[in-house]
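For this view, one protein chain was removed and the others were kept in their places.
This part shows subunit A:
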Amino acid sequence: MGRKLLTEHINVEGIDTFEVYRKHGGYRSVEKAIKTMTPDEVVEEVKKSGLRGRGGAGFPTGMKWSFLAKPEGVPRYLVCNADESEPGTFKDRQLMSKLPHLLIEGMITSSYALGANTSYIYIRGELLYVLRILEKAIAEAYANGFLGKNILGSGYDLDLHVHPGGGAYICGEETALLESLEGKRGNPRNKPPFPAVQGLYARPTVVNNVESIAAVPVIVNEGGDEYAKIGVGRSTGTKLISACGHLNKPGIYEIELGLPVEEFIYSDEYCGGIWKGRELKAVVAGGSSVPILPKELILKTAAGENRLMTYESLSDGGFVTGTMLGSGGFIAMDETTCIVRNTWNFSRFYHHESCGQCSPCREGTGWMEKVLHRLEHGHGHMEDIDLLVSVAKQIEGNTICPLGEAAAWPVAAAVRHFRHEFEWHVTHAKEAAQPGAVYRANAVLV
């Protein structure tokens, strides 16, 4: 049974209220940090913990905090990125709706560490019910002296605001999020300057994911060294995984990093195997933007070692035989899944969500989607398969923000690992175009 650091009390009745949360040890980290530690000591603990950004990039959180410019007399900001909207990723909304005070506690402790007196939670506009829950919890925190002026008599002031976004995936990119928070169109900014130097309102800003901030209270309470003992190598602590697709028990699981992928899929403690007794075909391990891997490569690395749920193990082999832990959006596909249709579906999403600011992403995402649409509907040609790879390559690395990569990687990986299915769609155009036909692509194997 793995340890639960964030979700230990998630099923306690009334844990979303200040009273019950406090009874279960809530807000201890705020007291400890403000009364007994300097801001730099809190940053040091986070550094020691080895916590890595849980939003997808996996950048060390403590290091990110230490990059924050600290000019005197200039406000600094902490912004929580709660704009979760990647297909397959749905862990933050659960954390916020069930444990709103955990996030608020993390925001207060982190803001204290960064010297921020105003902080924001930028939440996806569609999650209106979560926004209401957070607003209620923030009001309770204000009423109990954990937010506002002179927190716990320490002289430290903090105001916390929740800001609903307009419901655009691009606003999850940190600079687009800041633009949106400033009331502008959510277009990503050119970097440099990075937000740590010029972020919100051109002031030094740290943007962190919900799960990263929610891990801070545990780190402060238990100490960074204790936190770092969990996990494997540079992948420390626990991680929320939102598992979906053809699994017996899809859901949100808190795992200790280092759990074998096979155990995560097949053990009863977690996903309980593939539904209807079918075979696993492929997995997207970290949200729809990361490369898809076939069964043999998601369970074992190319070298034959067990694939583990860690940043390093999942990316073993680069993008040829590896993938990414990403945001932990774990999508399992059984043997009846058509990879071409699935790739088209992902591509539709990125085409729809591209902001249109830079040319490769604006034109390329649409181009890939149209070619995939053609292939899926029986109008494709053999050269379309190489065309897809070429267009993906033209987008990758040449855009303002990582949405370009997010759109290109799934397509390139699908062709790399399941080229025979794309070819089958060309050679069996009529069968491929049948509405509702399943198991079509596997027919090539018969």
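Remarks
We adopt the following convention: contacts are C-beta pairs under 8 Å (C-beta built on N, C-alpha and C of every residue); 3 or more make two chains touch, one makes a residue touch a chain; residues count from 1.
Operating definition for what follows: contacts and distances are computed from a predicted model.
Per its UniProt record, the hidden chain corresponds to "2Fe-2S iron-sulfur cluster-binding protein" from the list "Chemotaxis protein CheA", "2Fe-2S iron-sulfur cluster-binding protein", "Transketolase family protein" or "ATP synthase subunit a". Of A:Cys358, A:Ala413 or A:Ala432, it is A:Cys358 that touches the chain left out of the display.
The missing chain, though absent from the display, is touched by one residue of A:Val30, A:Leu134, A:Leu259 or A:Ile400; that residue is A:Ile400. Within the complete assembly, residues 168, 170, 185, 190, 192, 351-360, 362-367, 370-371, 374, 387, 390, 394, 397-400 of subunit A touch the chain that is not shown.
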